[in-house]
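Following this message is one structure expressed as structure tokens.
All protein chains of the complex are present and in place, except for one that has been dropped.
Per-chain numbering from 1; labels A and B assigned in written order.
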Amino acid sequence: MTQRERNWLLLAPAAAWFFVMLILPLSFVFVFSFGERGDAGGYVPAFTFEQYANLPARFAAFKNTLILAPLGTLAAMLIAYPLAYQLAVRTDPKWRLILLVLVIVPFWTSILIRSYAWLFILGGQGIPRLLDFIGIEDVRLIYTPFAVLIGIIYGYLPLMVFPIYVALDRLDKRLLEASADLGARPMTTFFRVTLPMSIPGMATGCMLVFILLMGEFLIPALLGGGKVFFVGNALVDLFLQSRNWAFGSAVAMMLIVVMLVTVTVYMRLIARLNTQRDDDVALM
Amino acid sequence: MTDNNGYISKRKFMEELRRYEKGSVTRRHFLGVTGLGAATAVMGTAIPGLRPSPALAASDIGDRVILATWPNYHDPENFEIFTDQTGAFTQVNVFGSNEEMLAKLQAGGSGWDVFVPTNYTITTYVSEDLIEPLDLSKLPNYDPAAFDSRFAAAGTVDGVVYAVPKNWGTTGLAVNSKHEGGNAIDSWKAFFDRTMDDFSGRTMVHDYQLTTIGNALKYFGYSFNSIDEGELAKAEKLLIDAKPHLFAISSDYQPAMRSGDAWLTMCWTGDGKQMNSDMPEIRFTLGKEGGELWSDFYAIPKGAPHREAAYALINFLLDPQVNSREVLAHGYPSADARTDALLPKEILNDPILYPAKDLLDALEFGAAATLTDPNRAELMARFKSA
Partner (left out) sequence: MRIYAFCVYLFLYTPIGIIALFSFNAGRHASQFQGFSVKWYGRALNNPFVMEALENSLMIAFTSAALASIIGTMAAVGLHSMRGPVRAIFDAVIYIAIMIPGIVIGIATLIALVTVFDVVNPWLAGLWADAEAAPQFSMGRGSVIAAHTMFTMALVVVIVRARLSTVEGALMEASADLYAPPWVTFRRITLPLIAPAIFAGFLLAFTFSFDDFIIAFFVAGSETTLPIYIFSSIRRGVTPEINAIGTMVMAASLILLIVAQLILRRDKKT
């Protein structure tokens, strides 16, 4: 068996899976986006660009998402990086695995329950009450964009920690020692050696989180009190409330296009940051 | 895991098994006595062979029935009694809006046996061929004469009975009277005006176009069901002006009202009754301009997987004894005179359940066009994303 044949064999199951469970369903969405809404909702076959012409009606949803998603990604990365660094570089290997898994364990409790806990923490009986004790009165946290941001950071932290950890973990510790032996100060070692080496992990983490955030709907729905409206919420409403499948499909197509554009731009930036490496590291 | 007596001798087991086979004890009794109940409940789903076959069950309706209904709308104990009587467990799925129920049924593969549509949706279910005509011979507890026709009529479309009445109610407002400052909120005008004034940041509206837009329309005295473009535009402006002052747009308002984070909300009868019972300072009232009057029904969707169990459950819940326990638990009035006869006087005189006639007369039933109107759905989306 040649390497070529072997590669085909390795790829075949994934290819079949993606075709049936992704390409096929997406083709339906694509076709539906040119259709019309039935009188009682649902989908009626047609060929019209009307749904695409209607897209400006969801401009606000796209705008909200395109502001909060990058902000949440950045915040999650800033919080995750030091933790991943601590785990990968500074922690005794015998504790490493357990600490790493502890990052993910809270996520085995449904996001729905955890968001309810945040409702309590951010609600009138939680942090605002504590602030009240030290004299800061009438702080409103719950059902604000801030609450959504907290929920986003909380919800996506492990997705950020893991890739950065993986990147830092395969960092050759001897490099760090060599750098120190050569008299480099810890900060210099970090900025000259560690940080550049961990860019692929950061890039993967940011991309995963950003992409998932673009389609997020539960966190804004639960912690934003219905007032923080993402594209995901627009889609849920279109499919589950107004049952306008044709328009919903068009919004979904638009979301995919927006993502393709932003992610491509982002990849270019990363590639430029990383020119010394070959195309493998740019992850694409 | 079992709270039963745990140990049982082999001989006793065989005796019980024989009694069970002869049909002198129910499956529930057999499983309970032998301690197999909890075990089968857990294992039954893991190992198909352990699942008692329908033929062995005490009645032949199977071991489960799936009910799609609304929040805070049943007495859980009644489902336990139903299980005792028939061996079938009831799985309760809860929905937030009629649109959502319709969406799930339209998409197919819901797996429901019984669902609880509201009056104005039934014609749509019929025209979309999603609802089963009821075989009334399987519902001996349904006595059309006992029901107030105002709340029962919507279940019959073109002379065919598709749905039998569950409960009725109103959509009013609940307010924490501690914060009213002696100036009671009793109208939709006051609801929105005060929201933009001393209740700023403390008001909740439903995440439901029918009631949120409907009540904003009532602010101007228009019909709750209006689909007139000019009237909707005014309602939209009101909602968008009020939005920065809202605590949340959510139909799950009980927790925030109870914790004191929210002071004022749009509210359905039973939620108002439940909150008022626990916290008397939370007052429920109707907007004096009017608002929504509704009635809910039991119905069976096309393709229900456990149809016999569905009939058995509906019939069970229509039993006046059972129904009166339901009313006491959820606080929504029944349209059944036989059920009312079993209820205590203070419930029948409760102004939350049975509003004064002049308030009630001002209310409107929702209309089918309101449910499916695309403009109202789009208005709601603009309001939420504003």
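Operating definition for what follows: contacts are C-beta pairs under 8 Å (C-beta built on N, C-alpha and C of every residue); 3 or more make two chains touch, one makes a residue touch a chain.
None of these values were measured; they are calculated from a predicted model.
Note that of A:M214, A:V228 or A:I270, the residue touching the chain absent from this view is A:M214. The residue touching the chain not shown here, chosen from B:V92, B:V160 or B:A184, is B:V92. When you scan A:P128, A:P200 or A:G225 for touch with the missing chain, the hit is A:P200. On the side of chain B, the interface with the absent chain consists of residues 1, 3, 38, 41-42, 44-46, 66, 71-72, 89, 91-96, 107-112, 252, 254-255, 258-259, 305, using the contact rule stated above. On the side of chain A, the interface with the absent chain consists of residues 3, 6-11, 13-15, 17-18, 20-26, 28-29, 32, 79, 82-83, 85-87, 90, 94, 97-99, 101-114, 116-118, 120-121, 123, 125, 154, 157-159, 162-163, 165-167, 169-170, 200-201, 204, 208, 211-212, 214-218, 231-232, 235-236, 239, 245, 248, 252, 255-256, 259-260, 263, 280-281, 283-284, using the contact rule stated above.
Operating definition for what follows: only the chains that are shown with their structure count from here on.
In whole angstrom, the spacing between the mean C-alpha positions of chain A and chain B is 36. Residue ranges on chain B touching chain A, taken from their complex, read 97, 99-100, 102-104, 106, 124, 127-128, 201, 207, 209, 243, 246-250, 255-256, 259-261, 372, 374, 377-378, 380-382, 384-386. Note for the complex: chain A touches chain B at residues 37, 39-42, 57-58, 60-61, 64, 119, 123-125, 140, 142-143, 225-227, 229, 233-234, 237-244.
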